[in-house]
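Certain chains of the assembly are absent from this excerpt, and the rest are unmoved.
Labels A, B, C and D are assigned to the chains in the order they are written; within every chain, residues are numbered from 1.
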Amino acid sequence: MRSTSVSDRDATRQAHSQGVGARPGTLIIPDDALPPKLFLFSYDANGFDECECSSYDELMQRFRGQPERRHWIDVRGYGDVELMRRFMQDFGLHPLQMEDVLGDYQRAKVELNDDGQLFLVSRMTEFTSQLEIDDDQLSLFTGSNYVLSFQDDYEDCLDTVRQRIRSGYSQIKQRPPLYLAYALTDVVLDHYYPTMAAIGDYIEELENVILRGRPNKRLLARILQIKKDIVRFRRLVYPEREKIAELLRMPDEVVSEEMKVFFRDCYDHAIQALDLTESYRESVSSLIDLYMSDQSNRMNEVMKVLTIISSIFIPLSFVVGLYGMNFQRENPQGGINPLNMPELYHPLGYPVLLGVLLVIVTGQLVYFYKKGWLTN
Amino acid sequence: MRSTSVSDRDATRQAHSQGVGARPGTLIIPDDALPPKLFLFSYDANGFDECECSSYDELMQRFRGQPERRHWIDVRGYGDVELMRRFMQDFGLHPLQMEDVLGDYQRAKVELNDDGQLFLVSRMTEFTSQLEIDDDQLSLFTGSNYVLSFQDDYEDCLDTVRQRIRSGYSQIKQRPPLYLAYALTDVVLDHYYPTMAAIGDYIEELENVILRGRPNKRLLARILQIKKDIVRFRRLVYPEREKIAELLRMPDEVVSEEMKVFFRDCYDHAIQALDLTESYRESVSSLIDLYMSDQSNRMNEVMKVLTIISSIFIPLSFVVGLYGMNFQRENPQGGINPLNMPELYHPLGYPVLLGVLLVIVTGQLVYFYKKGWLTN
Amino acid sequence: MRSTSVSDRDATRQAHSQGVGARPGTLIIPDDALPPKLFLFSYDANGFDECECSSYDELMQRFRGQPERRHWIDVRGYGDVELMRRFMQDFGLHPLQMEDVLGDYQRAKVELNDDGQLFLVSRMTEFTSQLEIDDDQLSLFTGSNYVLSFQDDYEDCLDTVRQRIRSGYSQIKQRPPLYLAYALTDVVLDHYYPTMAAIGDYIEELENVILRGRPNKRLLARILQIKKDIVRFRRLVYPEREKIAELLRMPDEVVSEEMKVFFRDCYDHAIQALDLTESYRESVSSLIDLYMSDQSNRMNEVMKVLTIISSIFIPLSFVVGLYGMNFQRENPQGGINPLNMPELYHPLGYPVLLGVLLVIVTGQLVYFYKKGWLTN
Amino acid sequence: MRSTSVSDRDATRQAHSQGVGARPGTLIIPDDALPPKLFLFSYDANGFDECECSSYDELMQRFRGQPERRHWIDVRGYGDVELMRRFMQDFGLHPLQMEDVLGDYQRAKVELNDDGQLFLVSRMTEFTSQLEIDDDQLSLFTGSNYVLSFQDDYEDCLDTVRQRIRSGYSQIKQRPPLYLAYALTDVVLDHYYPTMAAIGDYIEELENVILRGRPNKRLLARILQIKKDIVRFRRLVYPEREKIAELLRMPDEVVSEEMKVFFRDCYDHAIQALDLTESYRESVSSLIDLYMSDQSNRMNEVMKVLTIISSIFIPLSFVVGLYGMNFQRENPQGGINPLNMPELYHPLGYPVLLGVLLVIVTGQLVYFYKKGWLTN
């Protein structure tokens, strides 16, 4: 699974993986593609077979040998260009759509091909512990009796669907392949909620750090990172909604009225996911406000300490400096200057001065207390 | 009633209550669901019966025994999966819609089923003393002679409707079940206004705290909390408007022209509620501006005090420090240095110096007064 | 005229005046409603009669007695529920619309009733000296030969229309009642401009206070108040535009092509009013920027004074402190410490020191001048 | 040409010039209207006549005497209500449209009258040296063989069109009057670019002042003024685009397919102008960010100076104050207190102290240098 938390990287990724200016429809296998594994589920209302096929020929033999059953051909890993070409040929896949499959950066979409074949792209997401959104592409082709799925990784979030096929009773086995495609799409959508819940938890954690702890510059960087993630997540979910809306607008021959009821449910989920991303954006922008205000508050606190200390001691220092002056009582000529600092010679000079200092300090403390600078 | 003030929690809630990847349409009863209570209003233009049924069978017997009357089947609490299944079966409810009912997080919507049955979801709100918006789901199915309502709590805001049925003359008794559904929807909408009034009062209170009191960091957190509440409230009300707009677009066979007049009134209310949330958002963003500016103002005030005190006393301290120097009039070699601080020996040295200090202080005070720093 | 400057109050007002959960269409007269006054203008192309009717019966007698003339029934004050019921009955007013009339918080709208009767709501505004926008509702019903207008106050802004009817030649007398409705709507729209002009003047005044005077915290509160007013004003005007747009879309049988030319002119005015509110919002947000920047500027100024004074005198204080030290030239043992502060004994010690202090001060002043801190 | 830089004034202007509540369609001549001058261009594919007519009668004689030619009747100045009435009568102008002409504050629009006559309003702009956008209204009526233009000023930006008519070969002379209307509209649009270029230059100039010079509070006021100008300019250009879009949607009988090619070009220009205003808004909002940051930077600088000076000298002052204390070595009782400040009696006391002070200063300078506070 390719990790792409920094949305800025998407452009680079796309620029490279596409081969700028290459002939449209050229099959370019990414260098790090895994060797493909081929899985086949063959099922009908009565039961199912499951196998990991060792070769394309074995796969096609099983697929073609049971034309009355429905099949889920589950391809994981792209690292075999020849194999991909054979899929294109045997299943009549359009070169540009195959290019989309392998490019692995296609936003969610649906395309209806001439022969009623549907091409569906979904994006599976995960929120990693590094605060990144991993996303992975799931590409589906649905025909009259098959669903052909491609993804670039061996692990995925589709196991619940596999279990449902394996379980005794399952609607999937009783309905057309499009229902399987719906089930897969729905699972992908369902997996958005844990991703969002993780983001939500993380936002709350950051809020607590600001309110209770000591935020620093790195914290803002993390807030902005989560903001980027949310924007990116929205970019992933939004086309999902559009995709399903387009499915709902398709003629009933392609997507039956009965299937539309199910997709309408998907549509609801997609909208709710989008609603949540909007809320998260608001929350993050509130976080930024809170952070900025906290910075300002801390500056306020620093300034208050400085002001209180300075305001108290600077006047005191002046007073004591005053009586450190050396004005002379005795004239060099022998006379007396009785006006030159007689306080210094008074028997109570020093105690009275200390009293004055105390009064000044007390006055200031009262002033600051009334301003509310001492509490808080 | 589930309290869900933090919108971030919605994703978690949804992720859990839905069972990620579960088979669509599976009935999952939340763990904390209350045991259901069944209430039945049976009415026609001439009168009504009301009872709390002890069992589903009693309910259905009464319901089926009076096919010419209209019925409001009022189910509160979901904690009985078997009961829910029987409702699904006997009233032909779609599994996905039943899932929406039980999930309790469905945004407002309306769906028209094949047999003319309408499925309506509303969200009832309350603003709690903990500054949180409680919301609760009201799900309605309307058939030709019944309204079937589901909610997960025993208490609700629908008692005014019950009173109107009980009262002598009521339009509800004279009109089709859809009118009852309208009356319930309208009550839910009406309850948005007290919620909003509470939010509005709270905003005003916060504004007063900023203008008159001493805001602190917690205050901003509260402002941002109320902002989140408003965003969340908007997310609740917006689909309500869409729901009613969709009802208004429905064919006249489903929603008669006469009923549309009533729903148009609901639509007006929903729009006014949305308008108000917009105003509140503006108000809250103004509050944040005000808070930030107040922070800045308080910093200004602190700095002014520091500046005034420092600017007055630091120069004075210099002057008194000057005359604390020990330059010697008498040379160790016995000569006289008449230029070394003759002021100290002048008979009026000290009084003149005090006068100079006074002049400096007065000058500075005049300067600060003219700057407007002494008055505030 | 009800004064409702704080938009937050709208929710409260609505919550109360509506009676949450009351039966829709119930006539609730506000407690402070004035006793109704009934005015009647009866006119045709040749002349007009005008009277203040003492009773509903007198009014109806005059109205019904002249079926060939057109009538403007001008009801001011709602304080008589029985009267309102009779109007409903005799003019076929829909209960929900009557509720809108009495609620007095209905946004501008138009509704076409079954019998071609139009229901028009406008909101009349005034900008009071308390920086508040007073708004008042004008509700109109137009039939084939009458305009029935309701408002809750005796004073209004419609006197120019009354004068035009009274004046010799007037289009109103020659055209259908809808033209009178247009004239009334147009007068209401025209009154938006003085309101906006007052807001605009006030914004300019605030801007001047910031640029020339001494803004304080209250000023920001006033700016934010005017921002709220503008948002609220926009909320009043926006539906006005929608109302007229809907009139323009109505079939020609209801609103003739000829009348649409006039309403198109209204539409232009409504758009220009909206344009202006947008400009005002920009202006107010600029004001906030300006205020914030001014706060920052004033802090800068305070800091500069502090920095200049401190930077000049703190080093000086150090120097004079240095020569206030008591290092002794004469050893207690009788020897001489010639390195201990020989400056103090130099005949020119003091004058040279004063010179040094002067140089330091000059240097700093030059430095600050070059930084541009002395000039502002 | 009326100068109206402050958008706030628009409301006042409109409130006054319209006569609040006046009968719609009343001709009100502004008090400062210039006496009209009447110009006539009569042309066909073979040549043209040009004259300044001394009276309306002369104008109409020339106009009616050459029905086979096309005419541009160019009226400048409105100060003659009787003349305006005669134009209304003779050319069948709608009173409301004439009111728009004279009001001189109509946003750009197009109206199609019953007889195929088009009424077009454009706004001509100029960016004055007082940072204001002057705008002036150009009103056009086009008939089958004439273009009738009104403006309130003698000077305008249409001379290039006049020159093109006068020049030997011109498409204007060969095409219907609508082409002349197009040419005039296009010239007005072309004049938006110099206005915008002037705004762009001014924005760049302001940016340079911030980056290189010493911004002050007035500068922000100028930035906000230019922001207002841009908002206002956008308000002028936006309806221009809508006007042309409406022309493009008109039936081919009114605006031929051939003419639409030309108007499509105008449409492109209007969109590009709008694009530019958007860019300018971004630029101005960047300017504000830059200004705010610069304020903050300057505060930082001030604070750094204060901190460096204070941090260096305050500790030094303490040290020298320490040795200014008067602890006595000799007891009044005649004994010796050897612990009381023996440093003062040490032969190297003073030089060592000076060394210590030097070390403190150096240490601090190194510390500040490492923090990067000395460079910058």
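Note that in this section contacts are C-beta pairs under 8 Å (C-beta built on N, C-alpha and C of every residue); 3 or more make two chains touch, one makes a residue touch a chain.
Computed from a prediction, not measured in an experiment: that's the story for all the values here.
Counting every copy of the one repeated chain, the full complex in this structure comes to 5, with 4 of them shown.
Definition applied: only the chains that are shown with their structure count from here on.
Any chain touching subunit C that also touches subunit D would appear here, but none does.
With steps allowed only between chains in touch, the distance from subunit B over to subunit D comes to 2.
In the contact between subunit B and subunit C, the residue numbers used by both copies make up under half of all numbers at that interface.
When the CA atoms of subunit A are superposed on those of subunit C, the rotation angle is 145 degrees to the nearest 5. Between subunit A and subunit B the centroid-to-centroid distance comes to 25 Å (mean Cα coordinates, whole Å). Between the CA-based centres of subunit A and subunit D the separation comes to 41 Å, rounded to the whole angstrom. Residue positions of subunit B with contacts to 2 or more other chains are 292, 296, 299, 303, 306, 310, 314, 317, 321, 324-326, 341.
If you draw each protein chain as a dot and join the dots that touch, you get a simple line with two loose ends.
Listed by chain label, the pairs that touch are A-B, B-C, C-D.
Taken in their complex, subunit C has these residues touching subunit B: 6-12, 14-15, 18, 20-25, 94, 96, 99-100, 105-107, 109, 111, 214, 216-218, 220-221, 224, 227-228, 231-232, 235, 288, 291-292, 295-296, 298-299, 301-303, 305-306, 309-310, 313-314, 316-317, 320-321, 323-326, 329, 336, 341, 343-351, 353.
The residues of subunit C lying in touch with subunit D in their complex are 157, 159-161, 164, 170-171, 183, 186-187, 190-191, 193-194, 196-197, 199-201, 203-204, 207, 211, 261-262, 264-265, 268, 271-272, 275-276, 278-280, 282-283, 286, 289-290, 292-294, 296-297, 299-300, 303-304, 306-307, 310-311, 314-315, 317-318, 321-322, 324-328, 331-332, 335, 337, 339-341, 371-373, 376.
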